[in-house]
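Just passing along the structure, written as structure tokens.
Every protein chain of the complex appears in place save one, which is left out.
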Amino acid sequence: MNESLGVAVVGHSFMGKAHSNAWRNVGAFHPGLPRVRQQVLVGRDEGRTKEAAERYGWAEAATDWRTVVERDDVQVVDVCTPGHLHHEIALAALRAGKHVLVEKPLTNTVAESEELVAAAAAAPGQVAMVGFNYRRVPALALARHWVAEGRIGRVRHVRAAYLQDWLVDAEAPMTWRLRADEAGTGVLGDLGSHVVDQLRHLLGADGEAAWASGHLTTFVPTRPGPEGPESVTVDDAAWFTLGLAGGAVASVECSRMATGRKNALRLELYGESGSITFDLERLNELTVETGGGDARVLVTETDHPYLDAWWPPGHTLGWDSTFTSQAADLLAAIGSGGPVAPSFADGLAVQRVLDAVAGSAAHDGTRVHL
Amino acid sequence: MNESLGVAVVGHSFMGKAHSNAWRNVGAFHPGLPRVRQQVLVGRDEGRTKEAAERYGWAEAATDWRTVVERDDVQVVDVCTPGHLHHEIALAALRAGKHVLVEKPLTNTVAESEELVAAAAAAPGQVAMVGFNYRRVPALALARHWVAEGRIGRVRHVRAAYLQDWLVDAEAPMTWRLRADEAGTGVLGDLGSHVVDQLRHLLGADGEAAWASGHLTTFVPTRPGPEGPESVTVDDAAWFTLGLAGGAVASVECSRMATGRKNALRLELYGESGSITFDLERLNELTVETGGGDARVLVTETDHPYLDAWWPPGHTLGWDSTFTSQAADLLAAIGSGGPVAPSFADGLAVQRVLDAVAGSAAHDGTRVHL
Amino acid sequence: MNESLGVAVVGHSFMGKAHSNAWRNVGAFHPGLPRVRQQVLVGRDEGRTKEAAERYGWAEAATDWRTVVERDDVQVVDVCTPGHLHHEIALAALRAGKHVLVEKPLTNTVAESEELVAAAAAAPGQVAMVGFNYRRVPALALARHWVAEGRIGRVRHVRAAYLQDWLVDAEAPMTWRLRADEAGTGVLGDLGSHVVDQLRHLLGADGEAAWASGHLTTFVPTRPGPEGPESVTVDDAAWFTLGLAGGAVASVECSRMATGRKNALRLELYGESGSITFDLERLNELTVETGGGDARVLVTETDHPYLDAWWPPGHTLGWDSTFTSQAADLLAAIGSGGPVAPSFADGLAVQRVLDAVAGSAAHDGTRVHL
Partner (left out) sequence: MNESLGVAVVGHSFMGKAHSNAWRNVGAFHPGLPRVRQQVLVGRDEGRTKEAAERYGWAEAATDWRTVVERDDVQVVDVCTPGHLHHEIALAALRAGKHVLVEKPLTNTVAESEELVAAAAAAPGQVAMVGFNYRRVPALALARHWVAEGRIGRVRHVRAAYLQDWLVDAEAPMTWRLRADEAGTGVLGDLGSHVVDQLRHLLGADGEAAWASGHLTTFVPTRPGPEGPESVTVDDAAWFTLGLAGGAVASVECSRMATGRKNALRLELYGESGSITFDLERLNELTVETGGGDARVLVTETDHPYLDAWWPPGHTLGWDSTFTSQAADLLAAIGSGGPVAPSFADGLAVQRVLDAVAGSAAHDGTRVHL
């Protein structure tokens, strides 16, 4: 037991399943990293949690996260709950001396994120990571590398969108994601946070937002709830323009109402000497232009980021691979004692941008300076 | 002579060449319309105008548009000059009793457009058309038809861009298009006007802008001019968000700095029950989604708009075809005495939106209501 | 009259319309070439020919090609009839001292093509060209250039197809294209000839066929004719494999039964150091791979083949432009007295390959060596 790290995942639905998959497989692809044990899966409903734990390969199931985060056989706490619980669980885990991974967005408010950043700073030996898993899409890691080495020159335009369509139907039922008290915001936090994180990931310091102008809309204000019609208290579409530190301007559109789009995180970067485009629905591809046409690169070569751990060239990865690579990066930080990215500070930085967007949207789109 | 309409084109460079091509070919593809004569091509430089006239099939060349618009053997005046001359020439032509076609944007200012609309209203027997030629892209005419018949339901999102890259190089020289006194605005009027016209074309009354929030940037403020460095006095990139009358929100990005994009007018419409996308670089294609995946339609069938005049299915059209079809629509309006679209009023409506965008951009992006 | 060349086109339906368009416009785009007059359009039906002549810009209409090819005011005879008439008309025109353009395929038989080649050789001062218009697709001319300069290395694979679907419906009526006595063969000559010509165009001497193995099928053996059910006497799909002189192997599939494909001439070249792909349905694009991913090139730059005559970058060409450029190349050869390509000898070479394919198909696919 002292040879491996015990992991606890809190939450067993969509994200819990995806994170479980990561912990089950990380060792097979990354043999050189600290080894992990799938120790305990935590959920509210005892029966369903137990069933999920057995299915996903966990040694135990539990219902009280407070007890779990204190356990000696748990070294990593992975928070996959709705957003309003992130703050409390992550704080407890940090105080109990655990490494912590929190699903994005870090919290529902800037204030909560600030507290978590402070708590992480007070625990320098513990890794505190926020789960912007798309940093582990090999194509996006490659894009970051290319931007950093100047392949497309200084970036002028980032044209971004994150488009889904699972709420197109006005009769689709309420979920916690549509309640402000649980989810904080709608697409702004859920999808927009990924986009803002990618700006910082892809452009580095040049991708920090200097100002924001935003517009939010709720196309379907009322949906069927468990006890009759219920108000949707979050946005279901968001548009924002960001002035970036490096001089670029980013335009962002997010929606769960974009009929026909399933999971289309689309990024277009236009620099002084080239451009890069990406679509998450084609996760294994990156398009780059540096004078000879839009080159579609199949990002499956062994010298592409993360790919040496997987399969020979031409054998594509799925969406779930990003969580496995994320787990590997967290374990690498634990093993090396080095910094982790994205850190809680990165999570806070994203939160501040989203806050500025929401503030601008509440004031007729007038620019908010950060 | 009384059997055919004499045409005069003012301007013989890029647009003059494209319009000449249209007048030379319209009869071959549209035998049932009023017949035209390529009477006279007008330009400032006598030698170059004469050479162009001969080359493009004009009976005569001339240098004084004031005389030409008064000639009895001219019934149609087609204005292809830089924007700051549109108002004066069109006004003179209308007053001389001619049918008038004016390249887009109609004028450089709202006030000038208002005067032209008034002049056109005072000459009800004359056709007054503004040259938003992309209304004649068969794919876009088909898209309009599909939206009108409800194929994608009420539209919620329009995601639009018009991206070019011919000014990426900071050493690219000055042109009249970069001087505010000649061009009015930069990409906003040149490219943005096409986008705003398409919103109105594709969505009809639902596409009228109710409010605008905008941001303008000049990435390269000084360029080599004929007499040394010269200030660029227009925007070279524009971002704007429009609230539309029908409840949709449109996001628009325009640039001449989008490295790798040559002429990418890209439109995405997301409706309650489907979506439509288009890219001008693939002019013959339209993508539509109504539940069964993104269907790429090759818009070359004889029952598609404008196509019965051209070739059998599968034989693609070029960009220049839009001007030929535009000429045909103008001749049809002359022949029938019916209304023409886009009219000068349509040109004014576009101008008002662009004006609101510029106004918002000058005030930190705060929404301007129309 | 001695300043310009009188042109006669024989045939006024699909190809006659396309060639008329070329003659009407070639001067506007190519001012430096010998000038042409659209002198006379020839057809069997007097009324329809006259109507077409007027519509397409011809000075006269005529019904007797024999007289026309002898006229002193005709210097260029352009043969757009069904294939079984090519031989006779072209021979007469050559003997009358005219320059001749013959639509592809050159003739319906090898023997006829050999006679035309001999006749052309006996008239060295006259240009004799076969109308493989796709050599004038800028993307394909660029591909040829890239192969010649070694950009993709020695070619190993050519994977080609020409797929249409206008005969998918078993009740589609008979046309001359389905009768062996008029069309010679079916898709083999109509579509396969384009592919074989492109092999020779793109690869040069390396693209000559050394052996052929083929299979032909008629999926719908009987169709509604003008007088009741009529046998289809040609192939409606063809598959063949060619060993090429340069060591490559080409696989070719042609069909008028490929549901959903409208005019899909698709070419894939795989060389030792790169690959090139093309699809005629996206005529303005070429994809090239030389180590950095499949680069989609929008072939609209002014330094791309043929493009300097047309529009600024990003403004696409249509299918019809290939005929205009073909006319320009023919006029250039007349003007310079230099050789023309594709010549009648090129037409014969194609015919010999098709003959070998048909011969192999008639003998269980056994290789026929050329």
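As written, the chains take the letters A, B and C, and residue 1 is the first residue of each chain.
Keep in mind that, in the parts below, a contact is a pair of C-beta atoms (placed from the backbone, for glycine too) under 8 Å apart; a residue touches a chain by one contact, two chains touch by 3 or more.
Note that the structure is a prediction, hence the values are computed from the model and not measured.
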{"item": "Contact with the hidden chain (one of A:Thr49, A:Gln164, A:Thr290 or A:Thr366)", "value": "A:Gln164"}
{"item": "Selected from A:His145, A:Lys262 or A:His369 as touching the chain missing from the view", "value": "A:Lys262"}
{"item": "Selected from C:Ala28, C:Val68, C:Leu188 or C:Ala237 as touching the chain missing from the view", "value": "C:Ala237"}
{"item": "Residue touching the undisplayed chain, where the options are C:Ser273, C:Thr302 or C:Ser336", "value": "C:Ser273"}
{"item": "Contact set of chain B toward the excluded chain (per top definition)", "value": "286-289, 292-298"}
{"item": "Interface with the undisplayed chain - residues on chain C", "value": "152-153, 156-157, 159, 161, 163, 165, 168, 170, 213, 215, 217, 219, 237, 239, 241, 243, 247, 249, 251, 253, 255, 257-261, 268, 270-275, 289, 293-294, 360, 363-367"}
{"item": "Missing-chain contacts mapped onto chain A", "value": "14, 17-18, 20-21, 24-25, 27-28, 31, 51, 54-57, 164, 166, 261-264, 281-284, 298, 300, 310-321"}
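The rule is short, and it goes like this: only the chains that are shown with their structure count from here on.
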{"item": "Chain occupying the most central position, where position means C-alpha average", "value": "B"}
{"item": "Chain at maximum distance from chain A, centres defined as averaged CA atoms", "value": "C"}
{"item": "Chain C against chain B, contact positions shared by both copies (same if over half, else different)", "value": "same"}
{"item": "Chain centre separation in whole Å, for chain C relative to chain A (CA means)", "value": "55"}
{"item": "Chain centre separation (chain A, chain B; CA means) in Å", "value": "42"}
{"item": "Geometric centre distance via CA averages, chain C-chain B, whole Å", "value": "36"}
{"item": "Two or more partner chains touched - positions in chain B", "value": "261"}
